[in-house]
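Dumping the structure here so I can ask a few things about it.
Only one protein chain is missing; all other protein chains are in place.
By letter and in written order, the chains are A, B and C; residue numbering begins at 1 in each of them.
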Amino acid sequence: MPFDWMKIPYALLTLFIVFNFGMLLNALIQKIGARVGRRYGVPIWQNYADLIKNYGLRSSITHGVMYYLGPVFRLTGGVGLLLFVPTIYGSEMFSNLSFAGDLILALYFVFFGTLGMALGAGESGHPNAAIGITRGLSQVTAAELPFALAVFSVALQYQTFSITDIVAVQQAGFTSWTLFTNPLAVAAAMLSFLGSMMRPPFDVVLAPQEIPIGPPTEYHSSYLALMQTNRAIFPIAKIVLYMSLFFGGAASWPVFFLKVFAIYMVSVLVGVAFPRFRVEQSIRWFLIWAVPLGVLSIVLV
Amino acid sequence: MKVELESRIVEGPEVVGVEPALDLQGKALPAVQPGAYSRTVTLMPRAELERRMVKGPDGVEFEVEPLRDYYCEAGPTVMPAAYLKIVEDLFNWARSRSIWILGFGTGCGAIEMRPLMTPRFDAYRFGIQWRPTPRQANLFVISGYLSVKTLKRAIRCYEQMQNPKYVVGLGSCTINGGMYWDSYNTIKRLDDYLPVDVYIAGCMPRPEALLQGFEDLKKLIRAGKAEGANQYAERFDWYKANQKQIIHDWDMPDYNW
Amino acid sequence: MVSALYILAAALGAAFLLGLLREERRGLAYGLTLAALGFMTWVSATWVWAFATTALPPVEIFTAGTPPPFAINLRMGMGEAALTLLVNLVGLASALYLKETLLQLGRRAMAVLLIAIMALAGLILTRDLFNLFVFMELMAISTAGLILLSADSRALGAGFKYLIVSQVVSVLLLIGIIFAYHVTGTLNIDGMAQAPALLATGIGAIAAFLILIALIAELKPFPANGWALDIYESAHPAYGAIFSAASGAAVIFAVDKVLPIGGAAWLPVATGVGIATFLFSNLLALPQTNDRRLLGYSSVGQIGLVLAVVGQRDVLGEAYGFIAFGLLVSNAVAKAGLFWLSGTIEQRGLTAWAVLRQRPLALFAFVTFLCVLVGLPPFPGFYAKWELARLLAGEGRMALLAAILLGTLIEAGYLFRWFGYAIKREPEAAAEGPRMQGAGLATGWNRALPIAAALVAAWGLGFLWGDLSGRGNLLLALPLLFALAFLVLDWLPAWVKNTLAIGGLTGFFLLTWQEYDPLRLIFAAIFLIGGSVILLASYETKGRRIGFYPSAMLMYAGLVMLIRATDAFGFFAAWELLTLGSYFLILRGKHSEPHALSYILFSLGGAFAILAGFALAGQGAVHLPLDGLAKVAEPLAPWVFVLLALGFMTKTASVGVHIWLPGAHAEAETDVSPMVSGILLKAGLYGFLVLLMSMGSQRLHGVELTHVLLWIGALSALVGNLMAVFQEDAKRLLAYSSIGQMGYALFGLALMNHLGWLMAIMFIINHYVYKSMLFLSVGGVAKRTGTRDMYRMGGLVKLMPLSFIAVLIGIIAISGVPPLSGFGGRWITYNALLDSEVRLPIVILFLAGPIAFLYLFRLIHTVFLGQLKDEHRRIKEAPFWIVLPQMIYVAVLLVVAVVPGLVLRHVDNYLDRFFPQGGLEWTGTVISSNYGYWNPISIMVIVGVIFATLFAWLLFVNRRAQPVKQFNIVFSGERPFRPETTHFAWNFFAPYRKALGFLTTPLATRFWEGITDLLHNAGDLVRRLYTGNGQTYAYHLLAFVVAVYLIRLGA
Partner (left out) sequence: MVDISLIAMATGFVLILIGLYGALTNGNLLRMIVAFTVADAGVNLVLVSVGYMRGRTAPILDSAVPAAEAVARIIDPVPQALVLTAIVIGLGVTALMLAYAYRLYEAKGTLDIAKFSELKW
């Protein structure tokens, strides 16, 4: 079918909205965390200041081509994931570029950023970067399994992989959400969601003080800026996927903001309450708690 | 610069044609007399830094000079500000609003910096944050006395930070040696070795003083006068001479990228 | 036609004539011996020619002019003619071989030799029982005489033991004969055979028993053959050849003649004794270290096998002659050749045969004789074993067939282990080095000629049996001829042969690609075009590369004949050819000998399972077309499915039978690894396709067999990927990853739905492209850095950029990350899973998926990224010819990623034939199934555009970035110590091993090693039976006689 060029500005519009929402959301959640600790916390526009500062830094170094491509892969992964999944249900404007692929494309495009980041960190030559990557990849193998099982169980339930169709089925009131029709799958998916959000129980990858922020140790100035942009976009892109599959998708932007905030808070609330897992502990945790849920969801769908 | 491995009397290099350092009020500071400290130092040979012949897997013999092959030998260059003034003001605004301190506590002041992040003082409000790696840090706080050994590590971290970068000296020890004025192994004037933007007096300044100091730093940044990095690049030889004068086992390239 | 009697007359006459000559006229005496033997050979040759060309009935020769039972009669039929020809030829060749010894010992030795050959000829021709006894005794005496030719002092002991045993045998035989005469009134074998009732009860039964058991005892049956092995070990090798080839054949023919007098009851006894001998002697051959004793065990085993075949003559019908002669003649030729070869070698250890490496022709003869013995195509044993299996399975005698195949597998085991020693091991205590230099077979022409004759005979008989089999002679198949042509061209320089090979492969593809349906077209493209692209990398090796091209072309010939095969025989022959070719290819690696042995054992085990499966499916039918598998009756079909699936699983290295793959692929040469892993594994998958296409899903005891395959595929995927994660050697990592990928493909096939097969096809194509690319790039890096251990490398991205690009594209494709073709495979997998109602195996498959990331990142990080070591600072990019195929593969991967329809569309339509619903719709650039849609071009464009813009933006912002070197990293204020201590590569996934390490405990390896140790220790234990004391051997014989008698009574 002919490619209508209007999709590109619409996609950029979605990108702009989600990027700003991401920056503000991160700052807001940091502020909530601070307020819990009876601190004022960062001003709401702090992320913008950090971003501009990093872009504005005058000097930078480079370890080689692959080091250069690390952040590019990372941000392409974030932006791509966002654009491949329709953000607002029902509006032709905000269905972005989801004509290119269905749920499976989204499921596998998550790894695009991870793989590129791994190679970039590897090229930096820093041992801590490689240690961080190995921990991240090891954790992903166990963390992704319940999510893949949940996704498959949802696909089995609705007999389709197209995200728009899945969201369409859940539009009849909140009782028709997958949360209620297939609770086991949602439980497994949410446990796996904790694992992929780099929050305390499972943030051994960055491990801020242990291996100084793991993979991005060697990144700075504009490379770091690209990664900060990605940190704003990627979590939300991933939450859009969860929202569309399990929580009835969003028919309008306010509903979208609310739902994304609520889902994001799940990982934040768990994050502040639990200490950091070692890699083998997190793998065992996933295999003991999350995977059985996923298996049950597939068998009982 | 090649490290001679045999022991010798350490003489400081003669410094020719460099105008003396100015203190905050613009007065010329006394130049360091060559030969002020001279003593016999036996250098431990650094096995891993020695020039050595290596045979490749295909039998090709070639020479590996670690200091040349493992380290980039370029010197620092002066980085001009953004072309448009309006853009430079925006960047300066952002730099002042997001100061990332390098987690490198030296001396007794470091303990004063921890409370900054606690609810009582909450430096986050001012956009101040801790970063574990020098690559991502902008502000290097020298909190207290700086022994020669730590100076060597401080120089490495400072040089690994990106331009523009700022140095804040806490306490009198960084100004004139403080109570260690006659110690054999601490540096007396931080300014001889690293370009310092703000000194916060006090032995040791309390967190409120630190916050005030940071506010002064922000004013400097917004005014565009916090160009320590460029100053370091311009007068690089002078700084390097002073550093080598005090650090004897100099086994690293001149500028540590 | 000269009457057959002249064979005996000539020998006797020459023997007496020698007596007249003076002692010192030895040259003349030797000439006379050769002339007599030549004349005898000529007579039997004319008779064979006469029987072969004209339909002549068997000719009776009445000695006293009167028919039996009043006189001794000799018969010359086709069997007798062929066997006498064999005996005389072996006699002549051995006489030639013994030139020095005979000239040294004088005319008496020559006379004994002549008498020995005459006795054997007589044994074959005579139809009279007592006359048979006389010739047996003559053989015994001449044997004892000829044993003394040996330079080994221990031969005396062996000779005496033989005489003791022959005395006991002659006592039994004489009593048996006289009572048989007393009961039947005739001494003529045919006369007795016509009166079975007389010999069935009372005195007659005992007489028949004594005669037959004495003859069988002469055939060296299992417990009572200590004396034979001692003779083989200590006798002169030329005599060893006569003893195993000629006398073995003659006595087995005598047993075949006399067996009818015992009636039908004796057939199972003969089979039982034969198969026991075959199994036990092969088992006992396992722990042997002396080459001649090993050959002794092997020939005793082969004669036992022929005895078992004789015991099955009622079942085998008219194919009996073809099978029995096929096995007999291949044993004779191979044993004679091997004994003559052992004569040219100093030490008796198995590794001493490594001196053959200096004599390529002798080495070729050695390997030919081994293949003839094991019965590999294109030699007579192969056709014979096929017919035997077909008929035995037709009669439902599966236990016997299983025993025969097991014995052959054990025999193949110790023979190819021996060949591995010869190729790879250093001959220990080589004293002053072998005397025999020179490229020919041996210095003395008189030793070279017999070996050459045996070699020519082996190939000639292979051709003859091919014609006689009526199944299309393998040696006339164009691909095999092309491979054998390279044997002759082996003296050419390597690049000429390489060009010829590539031309041949692509030419054959261009000639025949229209004939294939889309499915086979993909396999043909991978085998031929893919093979020629990999062969490009072979331009890298200079010199002549003796032995590489014949083996490679043999493998490719096997692969091509596999997809062109229409009937079961063609399929099985191709399967064994490609196994043989790939074995020789793998064996070329420096430390690949033990792994090549485990490869050939698993492959041959699998091949024999396939042989049993086809035989069972055929139910005795002469021709079994491949699609005939569908018409197999219900009770048998599941068993046929299981056998064939087992056979194909050994080739796709599914979990459990996968332990040969890592060693074989890792230790192979740089350009052999991609061939063996990228192309050879597909043969297994093609087998599964044929099996599932024809037989569909089967149920065995209520268990759905394809469901079992599903689990095996999923487990292989998990175990393969998991083991790959913890490897330190780059090539082993890739090898284990192949196991994982093959698990995926097998899973796809076992889903039994349209998209499942399409996924398998996609995996087959993808796996070939990226696995060959990765093996070539790792091979190139290993060639440059001199090591395959990943932790020794690092930081090579700047020095070997092209290899890095190839590995980068490769790992993106394997991991299934969107823009590249790997994602296509994953997408089809998901749709296929939704189509099928499979549930639990999916969990294992989904766990196996992300694990691929781990070992892929480990490969690219430890080799290309990280810290550059000192000694690698000056290495150059991989050689041109190794990088070129990689770049071709990168291009292919990108094309397949953007336009998968190019390849998959035709296959998709073709699969509708098997699974009508569930296909894909190819509308414009979008590919949609009934669940989801996928638009490869737009994905590539979108990702490309986003990537390009961000990269441009970063380049613009960082235009003044300062390039730094490897130690400019933030090391918490310190400077890194050395590159080796800063490169994180050793024990890369330690935490992962703590979490999931227990899944990789080597259970399969322990299981198979347990079996081989069991066999070896059993062999070592049982062989203690032969204490070396002549008296104990006599006890063994009597115990054997009593045991057989009791068993016969019991039965």
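Definition applied: a residue touches a chain if its C-beta (ideal position, glycine included) is under 8 Å from a C-beta of that chain, and two chains touch if they have at least 3 such contacts.
Bear in mind that the values here come from a model prediction, so they are computed numbers and not experimental data.
> For the chain that does not appear here, which of the shown chains does it touch in the whole complex?
Taken over the complete structure, the missing chain's partners among displayed chains are C.
> Who touches the missing chain here, C:Leu174, C:Ala485 or C:Val642?
Only one of C:Leu174, C:Ala485 or C:Val642 touches the chain omitted from view, namely C:Leu174.
> Check the options C:Leu156, C:Ala264 or C:Leu1014 and report the residue that touches the missing chain.
Reading the full complex, the residue touching the unseen chain is C:Leu156.
> I need the residue numbers on chain C that touch the omitted chain, in ascending order.
130, 134, 137, 140-141, 144-145, 148, 153-154, 156-160, 163-164, 166-168, 170-171, 174-175, 177-179, 181-182, 187, 226, 229-230, 233-234, 1023-1024, 1026-1031, 1034-1035, 1038
Everything that follows uses one rule, which is that only the chains that are shown with their structure count from here on.
> Is the chain-to-chain touch network here best called a line, a ring, a star, complete, or other?
Drawn as a graph, the chains make a fully connected set, so complete.
> Identify the chain pair with more contacting C-beta pairs: A-C or A-B.
A-C
> Counting only Cα atoms for the centres, state how far chain B is from chain C in Å.
72
> Roughly how far is chain A from chain C, going centre to centre by Cα mean, in whole Å?
It comes to 54 Å between the two C-alpha centres.
> Cα centroid separation between chain A and chain B, in whole Å?
A distance of 39 Å separates the two centres.
> List, in ascending order, every residue of chain B touching at least 2 other chains.
Touching at least two other chains: 79, 133, 135, 257.
> Show the residues in chain C shared as contacts by 2 or more other chains, in ascending order.
Expected reply: 960, 962-964, 966, 968, 970.
> Please name which positions on chain A make contact with chain B in the complex.
Chain A reaches chain B through residues 30, 34, 37-43, 46, 48-50, 52-53, 56-61, 208-209, 212-213, 217-221, 224.
> Residue numbers of chain A touching chain C in their complex, please.
Contact set of chain A toward chain C: 1, 3, 55, 59-66, 68-69, 71-73, 75-76, 79-80, 83-84, 97, 99-105, 108-109, 111-112, 114-115, 118-119, 122-127, 130-131, 133-135, 137-138, 140-142, 144-145, 148-149, 152, 155-156, 159-162, 212, 217-218, 221-223, 226, 278-280, 283-284, 291, 294-295, 298-299.
> Mind listing the chain B positions that touch chain A in their complex?
Residue list for chain B touching chain A: 79-82, 90-91, 93-95, 97-98, 100, 118-119, 122, 124-125, 127, 132-133, 135-136, 138, 162-164, 229, 257.
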